[in-house]
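The structure's right below; bear with me while I get my questions together.
With one protein chain removed, the remaining protein chains of the complex are shown where they sit.
Should a chain be cited, it is by its letter among A, B and C, assigned in written order, with residues numbered from 1 in that chain.
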Amino acid sequence: KKIPLIKELSNDDRPNIHLPEPLEEFSPEKLLPKELLREDLPLPQLSEIEVVRHFTNLSSLGYGVDLGFYPLGSCTMKYNPKINEEIANNEYFTDLHPHTPEDLSQGALEIIYKLGEALSKITGMDKFTFQPSAGAHGELTALLMIKAYLKDKGEDRNIVLVPDSAHGTNPASASMAGFETIEIPSDERGLINPNILAKYLNKNVAVLMLTNPNTLGLFERDILKIAKMVHEEGALLYYDGANLNGIMGYARPGDMGFDAVHINLHKTFSTPHGGGGPGAGPVGVKDFLKDYLPIPTVEFNGEKYYLNYDIPKTIGRVRTFYGNFLVMVKAYAYIRLLGDEGLKRTTEMAVLNANYLKEKLKEYFNLPYPSICKHEFVLSGKRLKEKGVKVFDIAKRLLDYGIHPPTIYFPLIVEEALMIEPTETETKYTLEEFVDIIKTILKEIDENPEIVKNAPHNTPVKRLNEAYAAKMLKVNWR
Amino acid sequence: KKIPLIKELSNDDRPNIHLPEPLEEFSPEKLLPKELLREDLPLPQLSEIEVVRHFTNLSSLGYGVDLGFYPLGSCTMKYNPKINEEIANNEYFTDLHPHTPEDLSQGALEIIYKLGEALSKITGMDKFTFQPSAGAHGELTALLMIKAYLKDKGEDRNIVLVPDSAHGTNPASASMAGFETIEIPSDERGLINPNILAKYLNKNVAVLMLTNPNTLGLFERDILKIAKMVHEEGALLYYDGANLNGIMGYARPGDMGFDAVHINLHKTFSTPHGGGGPGAGPVGVKDFLKDYLPIPTVEFNGEKYYLNYDIPKTIGRVRTFYGNFLVMVKAYAYIRLLGDEGLKRTTEMAVLNANYLKEKLKEYFNLPYPSICKHEFVLSGKRLKEKGVKVFDIAKRLLDYGIHPPTIYFPLIVEEALMIEPTETETKYTLEEFVDIIKTILKEIDENPEIVKNAPHNTPVKRLNEAYAAKMLKVNWR
Amino acid sequence: MAYFPHTPQEIREMLNTIGVDSIEELFSEIPEEIRQKAKENFKLSASPSEIDLLEEIKQISKKNIGKDYISFLGGGAYRHYIPSFVKLVSLFPTFYTSYTPYQPEISQGVLQSIFEYQSLICDLTGMEVANASLYEAGSGIAEAALMSVRITGKKEVIVSSGLNPEYISVLKTYLQVQNIDLKILPLDENGETDITALERTISPSTSGVILQNPNFFGVIETKLKEMETLIHKNNALFILSIYPISLGILKPPSEYNVDIVVGEGQSLGIPLGFGGPYLGILATKKEFIRQIPGRIVGETIDLEGERGFVNTLQTREQHIRRAKATSNICTNEALSAISAAVYMALLGKKGIKKIAEVCFSRAHYLKDRLQKKLGIDFIYPNSYFFNEFVIKTPENSKVFLKKLEERKILGGIPLSKFYKEREKEILIAVTERNSIEEIDYYVKSLKEVLKKD
Partner (left out) sequence: MAYFPHTPQEIREMLNTIGVDSIEELFSEIPEEIRQKAKENFKLSASPSEIDLLEEIKQISKKNIGKDYISFLGGGAYRHYIPSFVKLVSLFPTFYTSYTPYQPEISQGVLQSIFEYQSLICDLTGMEVANASLYEAGSGIAEAALMSVRITGKKEVIVSSGLNPEYISVLKTYLQVQNIDLKILPLDENGETDITALERTISPSTSGVILQNPNFFGVIETKLKEMETLIHKNNALFILSIYPISLGILKPPSEYNVDIVVGEGQSLGIPLGFGGPYLGILATKKEFIRQIPGRIVGETIDLEGERGFVNTLQTREQHIRRAKATSNICTNEALSAISAAVYMALLGKKGIKKIAEVCFSRAHYLKDRLQKKLGIDFIYPNSYFFNEFVIKTPENSKVFLKKLEERKILGGIPLSKFYKEREKEILIAVTERNSIEEIDYYVKSLKEVLKKD
């Protein structure tokens, strides 16, 4: 059933929802010169029932963690506890204006403060800012702080090192922070090798950005040595927290030698991803970077919580107000509910699920890095190429079986990569069902490859032409 | 995608949601004799994610007014304004215990009282009770009151008259109230004819139950005469309010001579029907029946609202507490939002839509009663029988087009009946789309009747075998 | 206005198609006299904006200040924890905006959910079949009584005065018009149904005997087995009203060979809502399935042999059988039943047991404190109870409770509300939503109130 665009349903004479009436005496027409006023507002006009049906029907064309397995590597698509939604959906949070005086918004400040305390314990960092609205925003914020710190020390280092397996946001953030990026090749283990790293380290290097476990799902086991090398060179070590779900309770970035970290609350701390956001990317730093945090920070003086704007070396603001507060409320609720034991268990079960699935799937693909993984692992579908099938096709065929495919073609260092992150909330049954579906698809490739190459078949639309979209550039209904 | 039963997903060792722990010292094992305790609780055990996915996926197998057209005759499946849900979903309503002292629950009592006032204005009745939980419950309640009233007058009338087009609840309620039912044949207009009625009226008749407009969607135009005849015979006139949506602002049951009415809040007053309930069936009566209302009623003494248990002739209670309160809140919000003008407009648009659709469809079916209808109308599909197709098949085929079919095989006096109630909230476009689909189906019947006879084809399950269910009687998963 | 989508032009076009000149004309067959009266009297206050309406009703709602009090109210409605997902499900559009599933092929979500509800109720009670819901417990018990009359062909129902007095009141209303005798059994000194009275009262003319466990005074009936023997010896049906959460620990009705289980399902994830909508549970033995009132969902297969669910045995129902139906019920409480199914599935066997244990243990903790710290008198000191019990107050219970209200406590239900003679008794309920701190605060407050006198 095709769903039209709102515009296609519109009629200017449709009735409107029940709104208050303006005061005649103070109308814009009377009080503003005509040249400031618009003549027409070309928005559509629909009745309430049409809008409700439109979006209700649109929602039926989608997928989500609440519908099924979502093993999208590096995204930590775990189940989002419903209690968090209820907790955040409280008028004392949702209807609180950010300019409310501190005395009258102590609850909100308390949540931010306590979430900072909890994240400090979890990561081993000293202090957090919650302004960054997403992971990439956190990276940028931290790099700006590092830049300011180095500048204060009189150093003008302009290089950011990232592994060749890094998330794309790492180099992109480095650019925005005014750095140049250099990639370090991973070794045959899929890890940063201190010997290789040594060649890249020099006085121009400002920071090494690492994800640990890295995007191959592997723990950088030389991390202590790496940290030592980086610090000895006068550079700093940055932790991309996208994969924190793989180590909670077993390793803390602060203890590994990281100087700054960002955390994706919408990954590890289970706030829903909303079809692309909002998330939150709080940044934690070691003490020596505290003076560079964005203003304001939330502080507690023993009696009340307050906003501290008095940070002389601050990098300034990276956004308006204090961050994605309602996301913080959900993350705080989640952390409170699980406690340290629960969070450790989270990691254990995430790692168990990943290794189990890896073990079950490895015979059907190439497994470039066979060691024990953490929360995710990467397979290569290169052997399927000779059958004319790409992992792209497998991904599309998985849609027909009602499952969201893994991340594909990332990390870039693995040919025909399939990056699989099952998360801790999935049942053994679901994992096995996934394996069975993969096996079925592989059988289809042998017997009837066209069905895979033209997949999906059972979705609301068939395979979409992305190139055509880029060519047409129809990005608005006019 | 088949969805298993919860039981099929269960494992006794699955973890549980985070609940408080009982106090060891006061455990049932310590304080109760073993023979009072159960040994096993054979409920399933699932993890939260499994339950969430189960019901989320189940919900995707359904249909509702929020998804599309729902012209189910006699059910008034209009759009349910979302604001009502928000208003009722307020902890000061949802978390209020029914035994809360009156002084501390004035808000709830006020809503009930004011809703009664509004319904009195709308119907022309003098006083309402809100205990009845549904229309049928309201019918029973009113009949019990009438019975008590007649008994007080020393009369032992035992007959309830209903038209042959009446809702099945009318005779069923009459039975529960200890009456016998006699059906009056409708005349060729589809109406109660005073001349025919005269033959049925006698000293044994307690009450005539009417729906006006009746289930054919026709206004009983002789109603004043009918009322006079009934009253002169010493009987009472009862209004089945299922079709109130067809006359608001144009006719009030009280003004037509009805002595008691019930109203389906989930029909005319737009509280959602919830897949079968809850609804609410408040009953309004004229002054002379007030003393028979169930206890308690809600009263106002000029200062505060209170529950009145002091009704000496009361029929007693028909349920626990005060009725489906949260449904009342929604109905109250709806009535407040629309006001008298809005409610009158409701009726006007409902009647306009019904007549328009009737006009558009009449050439394709038999139209046994061609006069102007009110909020609904009835077609007959008898001419299709020669093609071997029943209206049942058309209903099933409509499902394939993503539309809920009309009511079929009711009222009983029309062969192969299709009872269509579009409601006021539907657009002209939707009505026309429905007509087009009907035309398409009729064409299919001519060209390829099997596709209609075996419909539906695009639904989550194919045509279901109802006889098999009645034979197997598998009504529980054991 | 928002809910009428037509434009003026569309309305004109539609009137043209119909062949009338005005909307008024569509109402011309209504007698002028009636229309005139409606015009004059159909008046409601002007409609506010959505913004004003939200505010207006919010202000009214805040007058329900009792909501913010620490509550020990029970008596048939209980403050239980409702997991967030239970609330979310009741806002799934295909659940709450659909009608009764007359078209099963597009209603499998509702139908399977209700099938699962029925099954879960059977698991909880041990019974073989459950229906798709009744309105609530009071009218549900009346339906069960009528069912016993239909099944046995006899017209005498016996009820324990341990049954919730509101249920008894409903029962009287329903049975009286059917000329069914209703006999009421007294309680013994422990607050249990007096078994010797039952022995005296029951006879082969009895169609059904209705008990409640735990009964209205919180007392657990300990002689259900003996009473069952008596009941069945007289070929009557054994009807038991239950509190679903208590079945997390108490022996299920099936083990007492109960014939019809009824009960208030509100405790299974349904909000207090000032008394409704609630959920009437009815479960019975399979042999009685054709006498069940209301809807039943059954499993079947589709044309391709796949499993599916439908409303079944509809020939019992009013829309088919009319005057001879097993009940007049049509609209029931489907959404409440779905909520209850989600609740039971989410909590599961461990969770429901634990909730029951928490209710039990905190109630007994409170009783222990009242006894040991305050020396409170209990009306049935030697009885077993689940989470509710009756204490004696030193003065008129309503006066006494007022003093607790000053301390923001709803201390219990004054039994004088139902029984004139019990003017110094209150019924106290404890659930898992009463924290230990709340209970301690209650004890402390009671102490203060007692001291003052």
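FYI, a contact is a pair of C-beta atoms (placed from the backbone, for glycine too) under 8 Å apart; a residue touches a chain by one contact, two chains touch by 3 or more.
In this text, all values refer to a predicted model and were calculated from it rather than measured experimentally.
Visitor: With touch defined as in the header, list the contact partners of the absent chain among those displayed.
Guide: A, B, C
Visitor: Who touches the missing chain here, A:Leu161, A:Ala174, A:Leu244 or A:Ile263?
Guide: A:Ala174
Visitor: Among A:Ala235, A:Ile335 or A:Ile445, which one is in touch with the chain left out?
Guide: A:Ile335
Visitor: Pick out which of C:Pro31, C:Gly66, C:Pro83 or C:Pro293 touches the chain that's been left out of the picture.
Guide: C:Pro83
Visitor: Determine which one of A:Leu161, A:Ile315 or A:Ala331 touches the chain that has been left out.
Guide: Of these options, the touching residue for the absent chain is A:Ile315.
Visitor: In the complete complex, which positions of chain B touch the hidden chain?
Guide: 11, 13-21, 46-50, 56, 81-83, 85-86
Visitor: Just checking the interface: what residues of chain C touch the absent partner chain?
Guide: Spelled out for chain C, the touching residues are 50-52, 55, 81, 83, 88, 91, 432-433, 435.
To be clear about the criterion, only the chains that are shown with their structure count from here on.
Visitor: Quick one: report the Å distance separating chain B from chain C, using the average Cα coordinate of each chain.
Guide: 20
Visitor: Using mean C-alpha positions as chain centres, tell me how far chain A is from chain C in Å, no decimals.
Guide: One centre to the other, that is 46 Å.
Visitor: Show the residues in chain B shared as contacts by 2 or more other chains, in ascending order.
Guide: Expected reply: 48, 52, 56, 60, 66-67, 79, 81, 337, 425-427.
Visitor: Residues of chain C that contact two or more other chains, please.
Guide: Answer for chain C, listing residues that touch two or more other chains: 1-5, 47-48, 50, 53, 83, 85, 93.
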